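A single structure is presented below for examination.
Yeah, one chain of the complex is gone here, protein chain that is, but the others are all in their spots.
Which chain is which? They are A and B, in the order written, and residues in each are numbered from 1.
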Amino acid sequence: MRSGTRAVRTLPALRAAVLPGTCLVMAAPFLWMAATSLMGQLEVFSSRGVLPAAPLWSNYPEALTAQPFGRYFLNSLIFAVAVVAGQIVTATTAGYAFARIDFPGRQKVFMLFLATMMVPVVIVLIPRFLLIDALGWIDTYQGLISTELVSVWGIFLMRQYFRTLPRELEDAARVDGAGPFRVFLSVALPLAKPAVATLALFAFIDAWKNLLWPMLATRSMEMRVVEVGIAAFHSTYEINWPYQMAAGVVAVLPIALLFLFTQRYFVRGIQLEGIRR
Amino acid sequence: MRGRAALPVLAAVAFTAGTALTIAVAVRGLSDAQAAAARDVARMAAELWELAGGVDEAARAFLDDRVAIEAVPEGETRSGSGTHAYRTGSLQPAVRITVPPQPRMTPLPPAPTALALLGSLLMSAWAVARRRTPPAPRYPAIVALTATGLLGATAVTTHRWADSELEALSDGHATHALRAVEAALAIGADPERAVRVAGLPWATSAALTRPDQIWTMPRGVARALATVPNPPTASPFTVEASGATYHTGLVIPPTPAATTPSPALHLALLGYEETHAPTVPLAATATAATLLTALILCLLPLSTRPPLLRRTVTAWAFLAPAALLLAVFTFGPLLFSLWISLHEWHLVDPVHPFVGLDKYRNIILDTDWWAALRNTAIFTLHVPLAMAVALALALLTRGSRRAVRLARLALFLPGITSVVAIAVVWKWLLNDGYGPVNRLLESVGLGAVAWLTSPGIALVTLMGISVWMVVGYQMVVFQAGLAAIPRDWYDAARVDGAGAVQRFRHITLPGLRHTLFFVLVTSVIGSFQVFGLVYVMTEGGPLGATDVAVYHIYREAWEFLRFGNAAAMSWILFAVVFAATWLHFRLLERRTVRA
Partner (left out) sequence: MLYYMLTLRTGFRTLAATLLLATAACSPSPPAAITLRVALWAGGTELEIEQRVADRYETLRPGTRVVLESAPNGYEERLLTSIAAGRPPDVYLLDSPDIPTFVDRGLAVDFQPYREALGFRADSVFPQVLDAFRRGSSLFALPKDFTPMVLYVNLDVLSSAGIDTPASAQWTWDDFRRAARSTTVDHDGDGRPDVYGFDFPRNLYQWVPFVWSAGGDILSPGGDAASGFMDGPAALEAYAFLTGLAEDGLTPGAQFVQQGDPAREARFASGGQAFLLSGHWTLPVFRDLVETGELDLAIVRIPHHPSQSGATSVLYASGWAVPPNAANLRQAIDLAGFLASPEAQRIRARSGLAIPSRADVAAEVAARDTTGVEAAFISLVEGARVTWGAHVRDFSRVEALAVEIMDRRLLGGEDLASSAADVARRVDEVLRR
């Protein structure tokens, strides 16, 4: 940014003024959660201050061993990774078809897909459960995963993203004799990295935070996922906030790491020049 | 053209596979029902054996020696095939009783099989003919009609056949049940116990005068039963209620000498055709086959325009993974919920009479439901605010300096934290009395606010929290959208002397139009589906002020177990959201395309 117009100089200034405060407000509940996770069980309610008098680090190992959280994390990870992989496949292909291939009935089929987003999930839970049960997949990974492999949100996202991409690059590849799958795989998909990263991140988060479906589709402790474990802390008999908060803080870490890792993909612009050469 | 020859062959294959599957589904459904009936007869025999205090003759007489009884060795607890019978009050099995299923069913239904074969032959002949002569550039209406007609006819005749077989099975089973009851009475069991041997819904005549007292029976049936002349003259007789037919039998009184049926007890035998008819999978298979065949035939006229044909096939190849998964795990369940909304359906009740649009009528008159929809609509007003904030934050956090990267993470944190845990935090922060937010307000001289406990404010509070939760998500999507705007456009604008505001208006906004549209549509849909936040924060209260549509549906389904109402509400909600989304597409997408 060599240019010296006034606006370019005001942006960093504005950023410096607004951003830290906003970040603090946005992160405050989470920070409070972290602080609470280090308090004694009663300290939470009696302390007037916000910070723990003496951080009780032992809350973490205790909370994480009160239930087999190691196993839960593994399950959540398997679940989330499989869902991410599945959604990337289904959403990029379908999104590409809706954005780029002009076939009869395209708009109608797309609206039909989109319509499935508009029916509350609570109502398809029972039929889905009966179906998974009939397949004998209750309390298995395939039962947990199979219903979540396609996300219309993701298809929509990819469709919109593919539409923003300039067509010229694909046309160039087509002139060179590449078939549609070839064009999709070697031209369109690499260009869509920011959207794929976004999709992957959100699919991961959705799977990681999903509570209702894992609650129904799994039965044993061996198949339980992290979110169900946290909710179990919350159940009637356990009023231990610090444990719950500690589990909550630890559960955020994988997503936070994934976010830090993926954000460079959707922040970095597309290097159009590079490809043109 | 390869496609021209391949398409008719494909259509023929789809047709053949479709009819074969349809018949297989019916045959399988029937054999399941048969096995179930055999198991149930074995169970009756076992109960008779137990009633008779371990006398094999009782069970044998009941079934004309069709039953095999063998002693169970001491210590064996594994249940293999057959049914265990126990001595009174004992938990150790004494004998194992097996009843071989009677081969009543013809192995393959004659009429449907003939139809299927005929259709397959016709389709194959046509496919071969197409191969020889070049196809006409028209939609082969006659072939499509024939295929559809034959598929339909196969499905209908298969269903008829299954129906009659099931009816026969059901009648046979009813006879068994009545004989079991008679046998039990002959052994000396009291009528109630005897009726329970049959293992079927039953009622005393006292209960018949109070229809709602009859367990497990839909009220309509119970009412119909109550109107039957008492004692009825024929046995067994049938009752028509709510569009279904129920077979009903009478109990012969305990004294063998008596010939008149006892007015004391009635048996309601649920017909197998009511419970086991494979109507749904049959219809599903036939429909799928018809659609597939029709789809392939639809492609035929395109075969004169090879590029269009190729595009269509390519598109569906791309759509296949998503479409298949959606069909199985979403469209299927959705149709099921539509079916539920038209029937009296409870998770564990055995029969589900058709009630038509009753539920919809009730819901339309339900003011609480409309209040919930209104609350949802108000809640949705937070979307534009959230989008504006998110866009501003996305613009402020461009770049990749470490501070900015961390800032992005901080802004994203609300969206990724466990909803259950974060709800506890918010409830604490916003508590009327001890909540830090109110303490802060008081310390700067402002009054405390009843954030979550005032009917006028709670919904607004939830909207605020929702903004807090979704801003991070939207920011990330905007950032991905911003990344797609080529950087040289900005450079060019800068060279032309455009200021920041102009660049935003003429490059950023148009460049983001697809992203903005996407965020708007998905956020509005998502906001109409809001559930978790209400569930963990306010439970729809205070006084229904935050009762939103999906929370209302959830309670209806899982707290009050009225699934029919919940399904009907879901479809009404669906209609509302669909209309809203359609409007978005009409009003906004056209324009963005033109822009």
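As a working rule, a contact is a pair of C-beta atoms (placed from the backbone, for glycine too) under 8 Å apart; a residue touches a chain by one contact, two chains touch by 3 or more.
If you're wondering where the values come from, they're calculated on a predicted model, not measured in any experiment.
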{"item": "Touch criterion as defined above, residue of A:22, A:37 or A:67 at the omitted chain", "value": "A:67"}
{"item": "Residues of chain B in contact with the chain not shown", "value": "21, 24-25, 28-29, 32-33, 36, 39-40, 77-79, 84, 86, 88-93, 199-201, 215-216, 270, 274-281, 284-285, 328, 336, 347-352, 424, 427-428, 431-434, 450, 452-455, 537-539, 541-543, 555, 558-561"}
{"item": "Chain not shown, touching residues in chain A", "value": "41-42, 44-46, 66-67, 126, 129-131, 133-136, 138, 212, 215-216, 219-221, 228, 231-239, 241"}
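Everything below uses one rule, namely that only the chains that are shown with their structure count from here on.
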{"item": "Interfacial residue positions of chain B with respect to chain A in the complex", "value": "302, 308, 311-312, 314-316, 318-323, 325-326, 328-334, 336-337, 347, 393, 396-400, 405, 407-422, 424-426, 428-429, 434, 436, 468, 471-473, 476-477, 479-481, 483-488, 494, 499-501, 503, 511, 514-515, 517-518, 521-522, 525, 528-529, 531-532, 549-550, 553-554, 557-558, 563, 566-567, 570-571, 573-574, 577-578, 581-582, 585"}
{"item": "Footprint of chain B on chain A - complex, ascending", "value": "3, 5-8, 10-11, 14-15, 18-20, 22-24, 26-27, 29-30, 32-33, 36, 45, 50, 89-91, 93-94, 96-97, 101-104, 106, 109, 111, 113-124, 126-128, 131, 146-147, 149-150, 152-153, 155-157, 160-161, 163-166, 180, 184, 194-195, 197-198, 201-202, 205, 208-209, 211, 227, 230-231, 234, 241, 244-245, 247-248, 251-252, 255-256, 259-260, 263-264, 266-270, 272-273"}
